[in-house]
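All protein chains but one are shown in place.
For chain A:
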């Protein structure tokens, strides 16, 4: 695990003075995760059992970022980490707080992820954490966090995070599958009558296929066929052939990760975008950067949890560019928001205790001007108490024309519809019992 060391000098200087004043040594929860390690007397209440970790009046908190830092999902994990680092920079400027970030590679394996999170809590004294690119990984860590009173923000979009698999200490920063589908499907229905759906053959894709079918049909369109595609898939040709044979008006690509790139590339290579309306679900810009502007331009409707084309502060965009090797996109936003919210909850509670942070987040209306600036609207953003979903707007976007992108290369997509979070989130799932 790697740790950012920017605060170490300060902490060593303050160590002796704070040893006596540190409140964080007590409060072990008896869960075996070992609170009270104190990090060598630097005042850092360890584990999840610390009630506070302070240097004088400065609250010290350690945030974990267990996420995918190797393999195909590494760009997503890196963006989450980088977004979190920018949040820490801002929080340390805005508040009297010292934040330490610990990162670890979860790969895309839930058991590895839980092992990494446990290691962070036990060995590095992590108080709260965020990350996990896939829903399965996020749910596994959120479940472990709930068993051990460690607040955790997963970055998957499965409805299960706030549904059947919801748990007490898990808070969903990403807009769920249904939320994102609810804004895109009506737009799709407006643009084409008959749709063929290709979906990634695992829980996320299967759920998306069900939701899109329902919403499209509610809005007067027909789903004339669908094909499950193994995830990940290295070739979409046969599935595109199948879709074409069904003679739809539109093809919906409910596929995840880099499959968005592969499918779009192969769709473009035979010119299907000229004959069909193309829709994509939970589009993350990074996946199309590897294809090019033509691919983005070919997308008629995309659901997105957040996109850099929103009217967000230029400073934020430039700061992300400065500290990340990736252009800003939704994973930066999520990393930023998760860290901002976890740390502010600890500050409000005046404690790094997991239960205190959880209680502060539950039902909390986001007051952070920094986060609110990234969702430019008047509506309130809040952590719904019933299922811990961050209720926030969702967007339907469309690729801009290539010539428009050339004159404004930072904006590949434009928002064609925006749905308020309250409407998109609907009622909390009856399956979620916190």
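Just so it is clear, a residue touches a chain if its C-beta (ideal position, glycine included) is under 8 Å from a C-beta of that chain, and two chains touch if they have at least 3 such contacts; residues count from 1.
Just so we're on the same page, contacts and distances are computed from a predicted model.
Which listed name, "Response regulator SirA", "Tryptophan synthase beta chain", "Amino acid/amide ABC transporter membrane protein 1, HAAT family" or "Pyridine nucleotide-disulfide oxidoreductase", is the one UniProt assigns to the chain that has been left out?
UniProt protein name of the non-displayed chain: "Amino acid/amide ABC transporter membrane protein 1, HAAT family".
Pick from A:95, A:291 or A:402: which residue touches the chain that isn't shown?
Of these options, the touching residue for the absent chain is A:291.
With the full complex in mind, choose from A:232, A:313 or A:426 the residue touching the hidden chain.
A:232
Taking the entire complex into account, which one of A:90, A:326 or A:364 touches the absent chain?
Answer from the full complex: A:326 touches the omitted chain.
Please identify, in ascending order, the residues of chain A that touch the omitted chain?
Within chain A, the residues touching the omitted chain are 70-72, 74-75, 78, 201, 227-230, 232-235, 237-239, 241-242, 245, 258, 261-262, 265-266, 269-271, 286-287, 289-292, 325-326.
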